[in-house]
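Of the protein chains in this complex, one is absent; all others appear in place.
Showing subunit A:
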Amino acid sequence: MLETLLPILIFAALGVAVVGAWRRVRLWRQGRPSAVPLLKGLAALPRRYLVDLHHVVGRDKVISNTHVATAGGFVAAAVLMILVHGLDLGASEGWGGVLGWLLLAASACMFMGSLFVARRRRHPPARLSKGPWMRLPKSLMAFSLGVFLVTLPTVGILPAGFGSWVLALALAAVVGWGLAEMVVGMTWGGPMKHAFAGALHLAFHRRAERFGEGNRSTGLKALDLENEAASLGVETPADFTWNQLLGFDACVQCGRCEAVCPAFAAGQPLNPKKLIQDMVVGLAGGSDAGYAGSPYPGKPVGEHHGSPHGPIVGRGGKALVDAETLWSCTTCRACVEECPMMIEHVDAIVDMRRFLTLERGETPNKAPEVLDNLIATDNPGGFAPGARMHWAADLNLPLMADLQQVDVLLWLGDGAFDMRNQRTLRALVKVLRAAKVDFAVLGNEERDSGDVARRLGDEATFQSLARRNIATLAKYHFQHILTCDPHSFHVLGNEYGELGGDYRVYHHSTYIAELHDAGRLTFAPWKGGSVTYHDPCYLGRYNGEYEAPRRVLEALGITLNEMQRSGFRSRCCGGGGGAPITDIPGERRIPDMRMNDVKESGAGLVAVGCPQCTAMLEGVVDASAEVRDIAELVADALVAAPSEETAARHRPRAVEVA
């Protein structure tokens, strides 16, 4: 009886799954074209899955092992099941018996995994979605147990015709349930959809360059402004590229992104997981009522709906997503860093912002003023461009225009207009002079890098600033660019390339570390209190520089009290992505939360490496810690480098301690 039922069930499930796959592919193909090498992508899939994806999943060992057991067991069991029960090879001589035993092992392994899945689902953390996901452990068990049992007769543990037909029917029903969830659900929607969409997403990822050891791809992709008739940015779900849509569909609703999102934690109306799920709702059409995870703070689920060709942000009314959700994001990339499915939330958010800014002119709050300033004065504050060097009137900074050729071009950034950042800049100049670095500045020829304009969705202003900066830089000869602003660092280093400007850019922490390694800087020992270090998003997650600032601090003689969230898990200060400008209200402020992290570390001083972080963290009232830039700490600790002969006569000396 089972021998007849099982092949029918298996092939019926496979057939229905194929139809589902075809329908799902059609949904993705509503998106705009995107050129990716299909075969190369498929060939790279195993490596991307086994290495890159598991690198992220492996941050949580229990889940990682659970997933290996369950998914590995399932894939093996599914293939073997088709061979053994579908094609009836289990009964054949020779290999048949071996296949049966392997199938038993695979389904047992999967069953073990499913027990762990079940345990996790008993008291699921808030970040996990409930709803259909709650039945997943049962379905996994049904599949693995069912397959295990029906295979027992095959290997001869039980007699072939054991039990009654009632038992056989019951077993077939259990296997059928398993097949429905695991095979049909994979393409028709259901928790297992992540496996199908996820595999293809990995193969056809829009940022193939991010895979591989130590690789990253964080620069936003340029918007084509050549075609004058085209609508700019993403208005409807179908305006995303097809592989972005595919990526959204791959989300497993694990909520890791939600757990690290600073905007969500601050009670602003953004939850990256819900945003991705809303895009899935949009691409298939319907309402978000079926979503079973945490909502956007302050926005009940079930009031939004969308369709592939309908607007994402309604004009005046509700559609799929409210504009303030998109404007809450600080582009800190914490979500992207944590996402096991390699989904690119920030790309999607900026794509949608581009439409709101470039097509609707609906950038909220102070943002239109900032953009107008950038257009008219090349800096966000609307200061006279000729006043850019006023802070350095007494420093006699060498100008590129005079020297034409230097080793290091010091990029000042718009912090040159900010009194607080001017202190950092002065400190940096002092350090460079102490190390006898051959450097010069662009002076009034420098313009805003375009970072804020781009992240506010104003790609036109970004490209205009970028092209003019590139033309200015092309006039001069220098080895590399040095800046104390991670945003300029990122934009110059990672985003100008697409527009024809390729530079070797250093963040000042990296540069100071190298100067120190080369013995060009000598520091007095640290006499202050305990210190912690805040990783700026645009230095850390965007550029992978976690080490150099710590090396500099170590060289200063500082032992760091690391915050719980540091390194790649660092929590944003709230200053990126134009968030302080769009200023979407929440229940708390992001910088307050970060200063609280500092307080919990017990440090009395927080070292930073970004003008934006400095401004945000210093803006916290009643803060328990002082905020200093690394350049300031270094400048304070400078002592004249021992010259050759004094070094030879070096002997211990008394040190002043108070």
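Simple rule for what comes next: a contact is a pair of C-beta atoms (placed from the backbone, for glycine too) under 8 Å apart; a residue touches a chain by one contact, two chains touch by 3 or more; residues count from 1.
Following the convention adopted for this analysis, contacts and distances are computed from a predicted model.
Enquirer: Absent chain per UniProt: "ABC-2 type transport system permease protein", "Urease accessory protein UreF", "Electron transfer flavoprotein beta subunit" or "ABC transporter, ATP-binding protein"?
Expert: Listed in its UniProt record, the absent chain's protein name reads "Electron transfer flavoprotein beta subunit".
Enquirer: Which of A:Glu213, A:Glu228 or A:Glu656 sits in contact with the chain that's absent?
Expert: A:Glu228
Enquirer: Looking at the full complex, which residue from A:Leu87, A:Ala384 or A:Val639 touches the chain that isn't shown here?
Expert: A:Ala384
Enquirer: Looking beyond the chains shown, say which of A:Glu359, A:Glu554 or A:Glu626 touches the absent one.
Expert: With A:Glu359, A:Glu554 or A:Glu626 as choices, the missing chain is touched by A:Glu359.
Enquirer: Touching the absent chain: which residues on subunit A qualify?
Expert: For subunit A, the residues touching the absent chain are 228-229, 231-232, 315, 357-363, 368, 371-372, 375-377, 382-385, 458, 460.
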